[in-house]
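The complex appears here without one of its protein chains, the remainder shown in place.
Let's look at chain A:
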Amino acid sequence: MKENENLKMDDNYYKCLRRLQEIDFVLLDLSIYLDTHPFDQQAVAQLNQYSQERQILYKEYEKCYGPLYEFGRSFSKYPWEWPKTPWPWQV
């Protein structure tokens, strides 16, 4: 039942995860800023640029550490990987 808790994640895992969290924070905060500043052209350009960078980071992460999204938004190896990689509170 708690098998995932015994998974030891390596240092690189935490580094990759941290990079994702950083870029996602930029994107989230920019989005919420744009919700009340829709005419800030520079902010829109910045969001699009970081959004592109994020796609690369996500692919790299998922190649090493498995799917981040449900419902087919991520690829899976065989057998079904979704329940096998650790949940956020387990790392």
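Note that a residue touches a chain if its C-beta (ideal position, glycine included) is under 8 Å from a C-beta of that chain, and two chains touch if they have at least 3 such contacts; residues count from 1.
Keep in mind that, in the parts below, contacts and distances are computed from a predicted model.
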Record-based protein name (UniProt) of the chain missing from this complex, from "Spore coat protein CotJC", "Helix-turn-helix transcriptional regulator", "Glycosyltransferase involved in cell wall bisynthesis" or "Alkylhydroperoxidase domain protein": "Spore coat protein CotJC"
Residue ranges of chain A at the interface with the undisplayed chain: 17-18, 20-21, 24-25, 28-29, 31-33, 35-37, 67-71, 73, 85, 87-89
